[in-house]
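Here the complex is missing a single protein chain, while all its other protein chains stay put.
Then we have subunit A:
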Amino acid sequence: MPSLHLAVAIDRPDTHDAAPYLESALLAEHGALDFVTLHDSFARPGPDALAVAARIAPRTARIGLVPTVTTTHTEPFHVQAAVATLDWVSHGRAGWALDVSATEAEARLFGRRRAAPREELWQEAGDVAEAAALLWDSWEDDAEIRDVATGRFIDRDKLHYADFAGRTFSVRGPSIVPRPPQGHPVRVVDATAPQARETAARYADVALVRAASAERADAARAELRGLAARYGRDPHTLLVFAALDVDLGGGEHAAEPGHGGGPLPTAEGPAYRGGPVDLAELIADWHRAGAVDGFHLTPAEPRRDLERLVNGTVALLQHRGLFRTFYPGSTLREHLGLARPVNRYAALTGESA
């Protein structure tokens, strides 16, 4: 059976200090989880997710750190540099949850352009993902040479102009940041909204889908992988996680009889209510059915539910041999079993040589 992946949200909407985030990340790391996510939006109070991720990076060792960074209203050049830098300061544990800012209220905070339809914004998000990848590759891994004899610090033939021209922006390059440790930090896209699906299929390493049953999750994954294949990707390089809100309540088992069996649909998406043991059961079932590659869980009550999740659900999955008990590698890509991408410019030079 392919390995099971687990990720959790560690959002604390009202907190701007680092301590509670660090506490949650350390707990998740204790459970050997793949990564933690930090949501972000200009639309409501909350700290800058990427800054929080960077702040906790030196105090954690293995856990992947995946902040949301919107591609709307931001500068693609700055965004790719910040994400690459998160990868540098975390020694290869950075991810990036791409999102769009679709409201008129968010547009007014910037005052540069009107709100646009989600369809367009997700196309632009795809452009930003493409430009970022080009800029991450704009330095070959061995561009820094420090050749005293010729006085050259870098080999300029190993630096490349991205020259990306998209629908809403263009970028010349190269990046100011050398290629990050993972080559490309891991890209995560919530593919629940239909407008996000193409971008997810084309650019995500991990796509999240909100599904109330294993069958629906399986169908969503098949659709995404089908699209990925049409974009020329190996579909198995696109991992699909089921996204669930979880309320682990007070007891060991389901809070309400019959509720532990599966998530219930709510306005925000499928929500699981029940005990940690039943959640472990659900995860094991869906995984055994081969419906998903992993789960992204959002605790209803940050501190309580994360604690019950790690010490209850994850411990049980580990006990049954369904989930790792230690990190065999050190980068987020290694946790996810994803290869370090080949640098596309280096590949080109290699071919022409």
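The working rule: contacts are C-beta pairs under 8 Å (C-beta built on N, C-alpha and C of every residue); 3 or more make two chains touch, one makes a residue touch a chain; residues count from 1.
Keep this in mind: contacts and distances are computed from a predicted model.
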Chain not displayed: protein name in its UniProt record ("F420-dependent methylene-tetrahydromethanopterin reductase", "Molybdopterin synthase catalytic subunit", "Cytochrome ubiquinol oxidase subunit I" or "Iron chelate uptake ABC transporter family permease subunit"): "F420-dependent methylene-tetrahydromethanopterin reductase"
Candidate in contact with the missing chain, chosen from A:Val8, A:Leu27 or A:Ala54: A:Ala54
Residues from subunit A at the interface with the omitted partner, ascending: 16-18, 42, 44-48, 50-52, 54-59, 73-78, 81-82, 84-86, 88-89, 91, 105-106, 108-112, 139, 144, 146, 148, 150-156, 159, 168-174, 176-178
